[in-house]
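Shown here: the complex without one of its protein chains, the others still in place.
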Amino acid sequence: MENEKKIRKENVKAAVFRFAPLGGLILLFGIFMALAVIKDINIPYSFKNIVNQSVVVVVAATGAVFIYTLGSFDISLGASLCVSALIGAMAYNATKSLPVMLLTCVGVAVLISLTSSVLASVFNLPVFVTTIAMLSLLSALALVLIGANGTGDVIQVPAAAVRGINNVWFKLIILAVYLGMCVFLFDFMKLGRREKFQGGNPVCAKLTGLNGKRLAIAAFAIAGVGVGLGAFLTITYAPTLSRNTASSVGMDIIISIVFGGMPVSGGARSKIYSAVIGALSMTMLNQIMLALSLDSGVGQIVKAIIFLLVVSISMSNSKGNILPR
Amino acid sequence: MKMGKKITGTLVIPVITLIAAWIICSSQGVKLFETQLNLLTFIRTVANVSLVTFALAINLNSGRFDFSLGSVALLSSVISSKIVLALDWGPVAMLLLSLCFGVIFGLISGAVYVSVKLPPIIVSLAVALLYEGLSFTLTGGHGVSFANSARLLGFASIPNFLIIIVLALAFMIIVFDRTKFGYEYKALLSGQKVAVSTGIREVPNALLCYAIAGGLMGIQGFISATTNGTIQMSLNFGSISPMFMAFLPMFIGGFIGRYSNDKLGYLLGAVTSAFISLLYVRLNVSSSVQQITSALLLVGFLIYLNNEGKLKGLFVRGGGKG
Partner (left out) sequence: MKNGMKLTALLMALVMTLCACGTKGNESTASAAPGTSTEAPGKSTEAPATTAAEKTGPDDSKNVKIGVLVSDVTSAEALAFRAYYEEYIQKQYNVTFMYSDELADAAAEASAIDNFIANNCKAIISFASADRPAQIETCESNGVYYAVATGTLTDEQYETYKNYKYYVGAIGPDLMTEYMAGYDMAKYYLDQGFTKFGMFGGATPYYTEMHIYRAAGMLVAMCEAGKGTYLGASDMGGMIGAIYGAGCQLTPAKIGSVELCGYVGGYDFDDAWFGKLAAVANDPNVEVLLAVGSGQTAFAGFKQASQKLGDIDCYTADSVKLMESGTLNYLAGKFSASIGPIFMAVLSAVQGHPIRNAEGNAFAIGQGYWVATSAEEAKEYYAVDSSKTEPAYTRNMLDKLYNASYSDFEAFVKAYSFEEIKGLAK
């Protein structure tokens, strides 16, 4: 009886922890709605903004979940998105074709991702450090591309060219297709299970015959597709690209994934929905900050505290007796 | 290991880098060390990079990735400079205050980590945001300028930097190689679970690691501020960039550590980085070329480091055939 109670209590506790990111999102949603009523905010327009402002990070971060599941980490995704978008825009300007632009964005992003993973796999390099080097290389490449394009500080796709596809429906279709693909691969295919196994216990995974290098390459390729789609959506929303394009996306991806309840150590507890929940939560939080007109410094302090609180609660049930690393 | 091999292994990377930098400069008709300023620039870079490398390595070697290092330097230098400028104190006071605040903010960062028991990378993201926000709020976004404070600016001299470098190295060697804390640190590093089950108290050890890393970053913040004459504000993780300069020296340090002491290795790694940095200065290399070169050097060195056996095998076989 006592045991049953205890188990039930534990189950409730586990559920609370598991739902914490979603609870955080719902709470933020509630606060935003309350503020919207008090402060006369245009709610439908705000929802459209939230979709517009989170879709790039959601798409890129959903792909990145595959990398995180392996217990790896890629800090160069923002720079990769920037370079993919720049080359995609150049491809559009050369061909005047949106499908070519889309394929170029995705192709370049996958190529960059594969370069990172192949470098790491073939030469046995630590993935994270490889991506740090890629971050530097890609940032420099962005400068070179912009300079080489002849326009100086920007590469532009004519606004009229992307006007037709700069709408919420189009973005949601891209998101749904990619998210669907990722959910299918992650939750219903061997690949996802293997990735979780590899991330949770690489030694056992190796002993059972899993090829860690191949899994890493697959994870980076899937993430590359997400980054490429993110690049395409970035051009769609803001067709003037500069060396600063997507400069915040790299860190936004990390924050979103963690905020969404994804364990950075990867493994079996990895969740493909983390990126969606995290990115929406962060965008919602930004909307709240704006509505409250918080000073930049104070806003960042509040953001840090909320981030720590939500993540702390969501990961409370996974704490052991030694310090996590 | 023979002494000759030890010395060769310890010095090979910085010496080769120096020779390469010297040759490249000479081919362009420029002397690498032409004036005392070049030497000052070199030593200052060594001081900056070695402090960040020590701070990064302390936690990274234990699997604790810390994004907040730059923000600790920022916040501690902001507060110490505010106090020093208000009270018209000198650079030594600012150095000590920066050190103290660095220790405090490092300790706070560590305390958050050990109390919420989240992966350190997550904690460091939150702490970086927090400290950047605090720095911004404290200065109203304006940052701090020392352009009028000759006393503070006067600290930037070769002897002062050398004293800091030597003291930091000595401190690192003594604390991590000659104390109980250091032995426990190494035990936790090589086998966390076993070490904890043998009775090593992990929490105080981790806290001290964060405090030391914070103190080192406090000094780095002080050097950066008093050399450059200003403290610029950063938001949205703008403070994490100093961390990236420490990876190459850290890996070089790991390599050198096989032949001598890893802390000395970190310092020599910083010396190597400083040669490269001075080369950029002397040849006025553009930012994009710098970034590409540095990234390729990092990747190239890591490829060598992680494939040393294979490469040696190739070389030996090739040599045998020849």
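Things to note:
Order of writing sets the labels: A and B. Residues in every chain begin at 1.
The definition used in the following text is that contacts are C-beta pairs under 8 Å (C-beta built on N, C-alpha and C of every residue); 3 or more make two chains touch, one makes a residue touch a chain.
The shown structure was predicted, so the numbers you read here are calculated from the model rather than taken from an experiment.
Within the whole complex, the absent chain has one touching residue among A:N49, A:N93 or A:S265, and that is A:N49.
Contact with the chain that does not appear here is found for just one residue of B:T8, B:S157, B:S197 or B:S286, B:S286.
Note on the undisplayed chain: of the listed residues A:Y92, A:F259 or A:Y273, the one touching it is A:Y273.
By the touch definition given at the top, chain A reaches the unshown chain through residues 15, 18-19, 22, 25-26, 29, 39-53, 56, 146-147, 152-154, 159-160, 163-164, 166-169, 172, 234, 237-248, 273, 276-277, 280, 286-287, 290-291, 293, 296, 299. Residues 35, 37-38, 40-41, 44-45, 48-49, 136, 140-143, 145-148, 153, 156, 226-230, 232-236, 241, 245, 274, 277-278, 280-281, 284-287, 290 are the ones on chain B that touch the missing chain.
Here is the rule we go by: only the chains that are shown with their structure count from here on.
If you average the CA atoms of chain A and of chain B, the two centres end up 30 Å from each other. Residues of chain A touching chain B in their complex: 73, 119, 123-126, 128-130, 132-137, 139-141, 143-144, 248, 251, 254-255, 258, 263-265, 295-301, 303-305, 307-308, 311-312, 315, 319, 321-325. Contact residues of chain B toward chain A in the complex are 62-65, 112-114, 116-123, 125-127, 129-130, 132-137, 141, 192-193, 196, 202-203, 206, 235-237, 244, 247, 251, 287-292, 294-296, 298-299, 302-303, 306-307.
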